[in-house]
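Just one protein chain is left out here, and the rest sit where they should.
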Amino acid sequence: MSFDKLFDLDQKYLYLVLAIMVSIPIIKPLGLPVVPGTYTKGTYDFISSLPEGSVFVLDAAQTAGYGAELQTQYVAILRHLLSLDVKLVIVSFAAEGPMLVDMGFAGGTISGTPVDPAFYGDVYGEDYVYLGFIPGGETAFFAFGLDCWMTKVDEYGTPLEDLPIMQYCKTGEDWYGIMSFAGGNHEQRIAQWNSVYGVPLLFGVPGVSAPRMYSYIATGQVESMLVSLIGAAEYEMLSGKVGLASSLMDVLSLGQITIVFFIILGNIGYYIERRRGVK
Amino acid sequence: MSSYDDSIRNISIFITIVIGWFMILEYFVKAPAINSFAGTISSISTCLLATFTIIGVGNLSRHHVKNILTQGRNWMPSVVLIVSCWIPLVIGIIGTRKDPTYAYLYNSLYLPTSQAFFGILSFYILSAAYRTFKTRSLDSTVLLLAAIFVMMGNAPATSIIWSGFAPLGGWILDVCTAAGVRGISIGIAIGSVVTALRVLVGRERRHLAGRE
Amino acid sequence: MIAFDTGKEVMLVMSIIFIGILLYMMIVEGEQRKKVYNIRRLAPMDAIEEVIGRGVEMNRPIHFCPGTGALNRLEATSTLAGLTLLTYIAGIAVKVGCRIIVTVSKADVYTLALEIVRTAFRLEGKEEEFVEEDIMFMPQQKSAAGMLQRENVAANFLMGAWWHESLVMMEAGSRVGAMNVCGAAYTLGQLPWFVACSDYVLIGEEFYAASAYVSRDPAETCLIAGQDYVKFICLGLIALGSILATMGIPVLTKLFGGG
Partner (left out) sequence: MGLYENLLIGIFTLAIWSLIYRENIFYRYAEHFYTGFAASLIVVQGWESVKKIAFIPLMQGELIWLLVPILSIPFFLFFFKKTRALYMIPIALLVGLGTALGLRGAIHAQILGQVIGTMSSMIKDTPMGTFNAVLITIGTFCTLSYFTFTREMPGPLKSIPRVGRLFIMAGLGGAFANTTMGRLANMSGILLKIWKTEAIYVIAGAAIIIAIDTIQRRKK
């Protein structure tokens, strides 16, 4: 019976349907609604309530493997922070960081339109700085908290003495908050930054790492977080600076609905099969 | 031969014990000299990990060169492997990763391939979910329902159908997932303490290919 | 100048209690009194021999991977637990004459796996049958997916610390009809796949207990019993602490630096 086949589809057809469903919004954005969740609101509230002139550290440890997931978050946060009057110190604890930070400023396929600090009236070295990649994982987190001048020069080779912003940022005690975009090593960051300096710690995490973060947020070790692309899209909506994430949200919506649809279809098939087996 | 191996194994286990307990005690102690020495050990280990790749890449190349020479199965792809390993390696060592040729190869060939492997996961998730997520027992039904509601909650578009998906999904994540994950994490942590302890008192030698 | 790092008192006391209990169980109960505790059934470990036997019958190899974690990081314990199980699995596979393929993505773990399998062959007196090429170094674990399909493996043992590669490996296994036997701790994001896609799975702590379950060595099983005592302490703290806090006396919570 042809009806039965519907519940035991060849994998190829599943893949084809998924590919088509997720391609539709890329070719023609649908503009489906986005509703901000609690954690995104928490992050937005924290960042918008930063006092004037406070030092905020962005740990741009995203890797290209996570693709649009972390990069869109980084860009959304970067745009918002640049529009505020805060001292922004960017640093990377992942080797691919420098490449993706450059892509953030210059624009790219997984990063969206370019971010121009001058547009927000920000000057390099006074309002924001990029210190480059610091290797070493947990030991580096520890060392950076102890001495923010450990790199001696910024990513572009300028000595830190020549950058006025760095006078405000010498140790972890000077930070008002830190936000980390990372796919791993979250516990180590909590241990070295939140536990040692009591700095409010925010995270931008890929969907995979989110489950273990809920309990850290409940215990207050982590202030709040952005989860995956959806966090970035919600943040873009809240901060009113629409970028790539919002347009990719439709892909996520349709993709997840497709998967749920097939799970239900598979279960209907399973149910029918079982009833037939009983008879 | 085996007694020689054993004596080296004993020395290694001794080193493990010394380094391990030093690192544990270091955590409780506030002394710049000791803390920075611990940092040094950690840095040395990063370097050793890097130099260990000599064995890995050496053996990988040896196997594939052998395969090419004997014209075994898949020897043509083996040629690709050797070329794609050693040419970028030489460029990368002489220049750095900032070398334009290396950056070009990395950005236009390696990165897309790497991302494609990530992207393949979406397809696999779909087929795995379709095949295995069945309401076989109470356990799997709970798993299935939690997954469906959270997914519908994560897809903002579903708010058109029912605005309750997002809060319900959020509730499952905040309460059920938090509780379940917290229990699992504590369990995993206790398990890893035990495994670590066996190594740190020198009772575990199987990872060094030793007999009990 | 050496000083105790203040603020870590609770951690120190609890570490001493935990480590003390475990060491007592291992050394006194296990090694001196030779007491063997019964461990509750772990189906995956019972199935291993049968799974390998299936490989021999079908004349297809089995595949093992100790995860993608390195040795100098937090996840080292998972990797070590995986390698311990490799000792056991390789031992059986060599004994029954089943070809075993091991893929490893970290060079340090690769070296260990290579020597473990070599030793397994040597212990059975079959050192000349050992093929070094079967222990493969895969700088990116996910690229082993195609190899699993080409070699047509009969069983796929994935035991260690896993990240996103796990699903690729399991799907590759199920494509060729291999039995997936998995053990995973450390990364929670991957556990759903292990539960859904594998035929046998060791979740979380079960994975660490597995080697004691198969070896039935007194010291090891006593350690598992000690592990349970530590767990009872945690359970007691959770129950007592939350009840006290609810009654408005958060003594325990304050003592532990929470709340």
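Just so it is clear, A, B and C label the chains in written order, and each chain counts residues from 1 on its own.
Quick note on the criterion: a contact is a pair of C-beta atoms (placed from the backbone, for glycine too) under 8 Å apart; a residue touches a chain by one contact, two chains touch by 3 or more.
Predicted model, so just to flag it, every value in this text is computed and none were measured.
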Chains shown that the absent chain touches, full complex: A, B, C
Of C:45, C:120 or C:138, the residue in touch with the unshown chain: C:138
Where the missing chain touches subunit C, by residue: 10-11, 14-15, 18, 37-40, 70-77, 79-80, 107-108, 111-112, 115, 137-140, 143, 145-146, 149-150, 164, 188-193, 195-196, 203-206, 209, 221, 224-225, 227-228, 231, 234-235, 237-239, 241-242, 245-246, 248, 250, 252-253, 256-259
For subunit B, the residues touching the chain missing from this view: 4-5, 8-9, 11-24, 27, 40-58, 60-61, 74, 76-78, 80-89, 92-93, 96-97, 102, 105-110, 112-125, 129, 138-140, 142-148, 150-151, 153-154, 169, 171-190, 192-193, 195-197, 199-200, 207-208
Interface with the undisplayed chain - residues on subunit A: 11-12, 15, 22-23, 26-27, 66-69, 95, 109-110, 135-136, 138, 187-188, 190-191, 206-208, 210-211, 215-216, 218-219, 221, 227-230, 248, 251-252, 255-256, 259
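The working rule: only the chains that are shown with their structure count from here on.
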Comparison of B-C and A-C by number of C-beta pairs in contact, larger one: B-C
Chain occupying the most central position, where position means C-alpha average: B
For subunit C, residues contacting two or more additional chains: 164, 188
Shared interface positions of subunit B, touching two or more other chains: 42, 46, 114, 118, 125, 127, 129, 131, 133, 147, 181, 185
Subunit B-touching residues of subunit A, taken from the complex the two chains share: 9, 11, 14-15, 18-19, 22, 32-35, 37-38, 64-67, 135-139, 142-143, 210-212, 214-215, 218, 230, 233, 249-250, 252-260, 262-267, 270-271
List of subunit C residues in touch with subunit A within their complex: 73-74, 163-164, 187-190, 258
In the complex, subunit B residues that touch subunit C: 24, 27-32, 34, 42, 45-46, 48-49, 52-57, 59-60, 63, 66, 74, 114, 117-118, 120-121, 124-125, 127-129, 131-133, 143, 147, 181, 184-188, 190-199, 201, 203-204, 206-209, 211-212
